[in-house]
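Of the protein chains in this complex, all but one are displayed in their positions.
Here is subunit A:
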Amino acid sequence: MTGRSLLDNRPLCGAVGVAGLFCLVELAGRTGFIDPIVFPLASTIAGRAAALAADGDFLADVVSTLGAWAAGLLLTVLVAVPAGFALGTMPRVESALRPVLEFLRPIPSVALIPLALLLFSDRFDMKIAVIVYAASWPVLINTMYGLKDVDPLAKETLRSFGFGPLAVLWRVSLPSTAPFIATGVRLAASIALILAISAELLAGGASGIGTFIIEAGSSPDALEFIVAATIWAGVIGIVSNTLFTLVERRLFRWHLARTEGAR
């Protein structure tokens, strides 16, 4: 294997990068460039992260965060896809709501957590509410964009066989928009994870990765715990993104074939 083909293999190339950073951090600690009291050694963090994977309390926190994440994401799809279709198919409703949407969209969702805390007495409900709010945007926008991209000739073809507007929506607009919705859901999944952990960090609560991080702050090895837990949060994000990408590729092969063919 030549050096070029090694770098062409993306997962391998990524693994080399991670290993490189690991060695760098480890070396910086060992040579005293970064005092291990200020930032722990890479090997210490790795050990701590491995230990957390077998720690029942931490796993319960992970399950709790993932539960809120999944429930929030499901609700997001149920809310944002129909909303996207409503806005995408009714231009008047869209132009009436456009100013409201343009105002709300740039507000960082995390900034709404204190407001959500006041509005919802139940922590879980609050978490779900902020997840749904934040994660709905990419799904809504992608659904509307996908609807605009539906080929008018495809709709006309079905109409010419005597199908009505609802049948056209169901049999042409929806399948044609599906790949865009899927991309929106993949983005929404990352956002939902961020919001779930942010809500736990800001509002505490009984369990969750964010709660674990807050509580770890009072332990003597706080930094090690916090970094190790954060690494696991990152791993969950990567795994979710990879799974969504794989499912997208498999389900929407036709869409890839078409967009690549058009180039």
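We take it that a contact is a pair of C-beta atoms (placed from the backbone, for glycine too) under 8 Å apart; a residue touches a chain by one contact, two chains touch by 3 or more; residues count from 1.
Criterion: contacts and distances are computed from a predicted model.
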Omitted chain (choose from "protein-glutamate methylesterase", "Cytochrome c oxidase subunit 3", "ABC transporter" or "Ligase-associated DNA damage response exonuclease") - UniProt protein name: "ABC transporter"
Selected from A:Asn9, A:Ser95, A:Thr157 or A:Ser219 as touching the chain missing from the view: A:Thr157
Positions on subunit A where the hidden chain makes contact: 151, 153-154, 156-163, 171-172, 175-176, 178, 252, 254-255, 257-258, 261
